[in-house]
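Just passing along the structure, written as structure tokens.
The complex appears here without one of its protein chains, the remainder shown in place.
So that you can tell them apart, the chains are marked A and B in the order they are listed, and the count of residues begins at 1 in each.
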Amino acid sequence: MVECTLNDLRPGIKARIIKVLAKGTVRRKLMDMGMVPGSEIEVVRTAPLGDPIEFRIKGYSLSMRKQEAVNIVVETIA
Amino acid sequence: MADNRIRVALTGNPNVGKTTLFNVITGSRQHVGNWPGVTVEKKSGLKIYKGYEIEVIDLPGTYSLTAYSLDEVVARDFIVDEKPDVVVQIVDATNIERNLYLTTQLMELGSKMIIALNMYDLAEERGDKLHVEKMEKILAMPVVRTIASDNVGISELLDTVIAEKQKENHHAREIGYGDEIESRIIEVEKVLSQDKELASRYPLRWLAVRLLDGDENILRKIAGSGIAQEIKSILSSLDIEVYEALMADKRYEIISAMFPQMCERCMTRMTTSDMIDRVMTNKYLGIPIFLALMWGAFELTFSFANPFMTIIEMIFIWLGEMAAVHIHPDWLASLVGEGIIGGVGSVFSFIPNIFILFFLLSMLEDSGYLARAAFIVDRVMYKIGLQGKSFIPMLLGFGCNVPAIMATRSIEDRMDRMATIMVVPFISCGARLPIYILFAGTFFSKNAGTVIFCIYLLGILVAVASAKLLRTTTLKGHPAPFILELPPYRVPTLKNSIRHMWDNGSMYIRKAGTIILGGSVVIWLLAALPWGVEYGSEVSFIGIIGHAIQPLLGPLGFDWKISVSLLFGFVAKEIVVASLGVLYGVGDDHFALTDSLLADPNMYSITALSLMVFSLLYMPCVAVVGIIKKETGSWKWTAFSVAYGLVVAWLLAFVVFQGGKLLY
Partner (left out) sequence: MEQYSSRSKEKMFFAFLAGFLYLLAGSIQFVFSLSTMLGLFPVISFENGLIGIFFAPSDLIGSLILVLIGSIFIYGLTELRTGLNEGIAYIYVGILISLLFATVYVLVMAGNWMDSFLLNGPETNGWDLLYDLRPAIYLGILPLCGYLIWRKEFRAMNK
């Protein structure tokens, strides 16, 4: 188990959210969409041009940019 | 309120089928599409059912009661302030876990609630086992299975609504947040209870929870109350960020405890959608596929429409001949032949293109590819200071700019939204298409397709450049975060696409029968008066107006006829073609407008190009001006948008015409 931020993960890797460092509305929006500590999240793919990243969380697909993903601390699941 | 009137609000996450359900209940035809954020306004409809008058209100989708974008504000305000008799939350049966988050918030509000477990077909097809009775028991509210797109479960839902309405008293269901938070809730609640007015409007516990959850809207709601100060001091002594995280956490914890009991085998698997997406968003193939699909849609819009255009043209030419032969006196024949048939007819012949365009746009929306397109181009949009979500209104703008500008409501960031509103008018809408087809077809016969394609590209380029310009000047600031749900792909249904095509296409027919008809008659009158002048000559009213403004547009290569047509084009872009139809007198002889244009010694291919560029870029129509005013809420921005469009149009048309003249 390695602790890192969400943008570091390669596609196909599963992880568990530890902390959401974002502030203000972004933070709340992320939490409303299921990004709470303890949730499992999987990196699905990056967009053709390298940014946003698509994730799967709570059974649906969510996309966000790397600069938002930086603010989510996760640990990888074996 | 009479006993047999029931107000029902449809709420839920985005893209779960609220509008589809609304349409089947009320028989409406509101816009449905497979991407989050289709509905941006509340819409209401009436259903008479078993002697009850049920008013159904369709709301925009929202992930929680904390609203971030304008459309979410509409949804939240309605649920919280207007107190519908029954709240129906539509839950996507394939995505229960996240959907229940909103449920936990709605429960606390204490409205009478029903869950419509929609897209039941997809969950079953996937092999999920849903225990509806268990779900009812755990959530303590009725759960009804529905398949909105197939009209299944609707009467059960309505029966449940009536039963729920008749139930007498009702309590808010509480969620335990753990000792620490609970004690805070009680503390805040106690302070709140001093304000009797507030206590009568909202459940106090709910208010307390929302306040601790950092909901600024609620803070604003209590701002006028005497206890506002006290509340503020309690809140400022706490670290709200910790609280909101704890509370969101708690809600999801409760959900994950309930979820396995409601649903077996509801796990994620590699689905068709994933498979398709692997290819559609592939690193190397994604962008070429995107461009190819756009080009295919373009090709079809222009090529497949040809025979239908020919039929309509033939009908109107025939009508023109009939008018010339059979109508007396001469002035009336001229009004009908040149004015009405010439004007309306020249616009009518482009209706097939517009129908195909809307059909294809609808396929794009229903397939789920629209959200992917936003995902793919976000990087580019970021570079120009916008975001992927701005791309959705831009694509919709190819149909009509008005709904496109309304669609910007789902963009959370105000700056992003303003910039998007300002650039959407440069996206070439269906109403501008007749101008291109007419002029490109006439003057670039063999390369017409390429020329039109370039015009569309120019519109996109100007939009992009303008966005960049705005974001580095007046609307300076960092681009807002981009957080977007990607819905699963679905096979677009022919029924939905045809309906969409018809609803939007028939708008053009209606427009042709009203505004364009009126405009054509006005132009004919101006061309025929003062009494006794030669029709459409330089001494007629229209000649005088045309000559007055021609010096302004002369440098772009336009003579007075074109100048005056462009002037009237402010009302609606089709009028440019209609008024040329009137002025060149199509109904008069056997020749179509194309021939008259070719015969005009003042028209060259360069003029045609300059005209297309100008028409593309200057203010689309009064309806767009109106919607910009409404959506920006500012006359300043509206005026800016019009002026900026005119300046850009003039400059680029100038470059095209003068540059072209130099080359030849």
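Structure notes:
Everything below uses one rule, namely that a contact is a pair of C-beta atoms (placed from the backbone, for glycine too) under 8 Å apart; a residue touches a chain by one contact, two chains touch by 3 or more.
Small disclaimer: the values here were computed from a predicted structure and weren't measured.
Seen in the complete assembly, the chain not on display touches B. Within the whole complex, the absent chain has one touching residue among B:I186, B:M275 or B:V655, and that is B:M275. When the full complex is taken into account, the listed residue touching the unshown chain is B:S303, out of B:N4, B:Q229 or B:S303. Screening B:R126, B:R173, B:K232 or B:H547 against the full complex identifies B:R126 as the residue touching the chain left out.
Listed here are the subunit B residues that touch the chain not shown: 125-127, 270-272, 274-276, 278-280, 282, 284-285, 288-289, 292-293, 295-296, 299-300, 303-307, 310-311, 314.
Methods note: only the chains that are shown with their structure count from here on.
Per-chain CA centroids place subunit A at a distance of 30 Å from subunit B.
The touching residues of subunit B, when paired with subunit A in their complex, are 63-64, 66, 68, 94-95, 97-98, 101, 214, 241, 244-245, 248-249, 252-253, 266-268, 274, 277-278, 281-284, 286-287, 375-376, 378-380, 382, 388, 412, 481-488. For subunit A in complex with subunit B, the touching residues are 20, 23, 25-34, 36-39, 44-52, 54, 56, 58-65, 67-68.
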